[in-house]
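Got a structure here, written out as structure tokens. Questions coming.
One chain of protein is taken out of this complex; the other chains stay put.
The block that comes next holds chain A.
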Amino acid sequence: MSDPMVVAEGLHKSFGDTHALRGLDLSVPRGTVCGVLGPNGAGKTTAVRILATLSDPDAGHARIAGYDVVREAGQVRDRIGLAGQYAAVDEKLTGRGNLRMFGRLYHLSRREAHRRADELLERFDLMDAADRQVAGYSGGMRRRLDLITSLILRPEVLFLDEPTTGLDPRSRGEIWDSVRELVADGTTVLLTTQYLDEADQLADDIAVIDHGRVIATGTPDELKATMGDRLDVVLEDPAALRPAATVLTTLAGTEPTTTSADRLSVALPGGGFRLADIVRELDRAGVAAVDVSLRRPTLDEVFLRLTDRKERVS
């Protein structure tokens, strides 16, 4: 494989007493999507700001396509696109006006800027709204405009900082489709998100960060595999909770969690469990189950375990 497109080594950044990053390392191979997951305040945005040359690290260094983000910021800016949490476009201008203006600021000729604007509007389905003021766009349309504005120069690396936060499911799906298309074109994407299904859908690799440091990396499947499969049991009678818990504890070696009065869930270590065996064990203890299911853990469960937060993050 060729050299990674995004490399961060030991990035540190503090704001007063707050240590936003404490030795962050990242490596994103060309043409892949890296999902950076982390709870609020984990340092996701700070990392993106440093990689996109908006902010200098206190220590450590980072390279984009081989160029140092501090010393060769100009070269880096020629190769990146940035789309943020908020739609960073001029609301007073039309969609087309925005793309043309940013095209000119990317130093395209007037004709080329106009052509590229039309091409992007067409491809990402904004042509109908092209001549309307952005102030009148829906949240999803704005975000899409923000995204395609960062594509004007066909960036080698695209930074998406929580690109779908606050969007309805349909708009999220549209943004996801756009990102998939870009990746098919060979763009390398670094995506931060709080939505784990987003990372699951889009990312080739995931870096889970917390307190300014990467605490786990791997493909979504690898991360899920570290936790083993989940066993969910729904009881016919809540009174059977205790004997059922005893059976599951014996099977799994850890105590199950009670997700509601009649539901139990436990992580099974390693593989080798068959559903039929589990049902038989429950039967033997006299536990009547309405539903017994063996499944991969969700990324949410992996994430919560890794970051040790009790509350759901999304």
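The rule we apply is simple: a contact is a pair of C-beta atoms (placed from the backbone, for glycine too) under 8 Å apart; a residue touches a chain by one contact, two chains touch by 3 or more; residues count from 1.
In the analysis below, contacts and distances are computed from a predicted model.
Undergrad: Looking at what's absent rather than what's present, what does UniProt name the missing chain, "Branched-chain amino acid ABC transporter", "RNA polymerase, sigma subunit, ECF family", "Ion-translocating oxidoreductase complex subunit E" or "Transport permease protein"?
TA: Per the UniProt record, that chain is "Transport permease protein".
Undergrad: Of the residues listed, A:37, A:52 or A:129, which one is in contact with the missing chain?
TA: A:52
Undergrad: Which one, A:107, A:154 or A:280, makes contact with the chain that was left out?
TA: Of all options in A:107, A:154 or A:280, contact with the hidden chain holds for A:107.
Undergrad: With the missing chain put back, one of A:78, A:112 or A:204 would touch it. Which one?
TA: Spelled out, the listed residue whose C-beta touches the missing chain is A:78.
Undergrad: Which residue numbers on chain A touch the omitted chain?
TA: The missing chain touches chain A at positions 15, 49, 52-56, 70-75, 77-78, 80, 82, 84-94, 97, 101-102, 104-107, 133, 149-150, 153.
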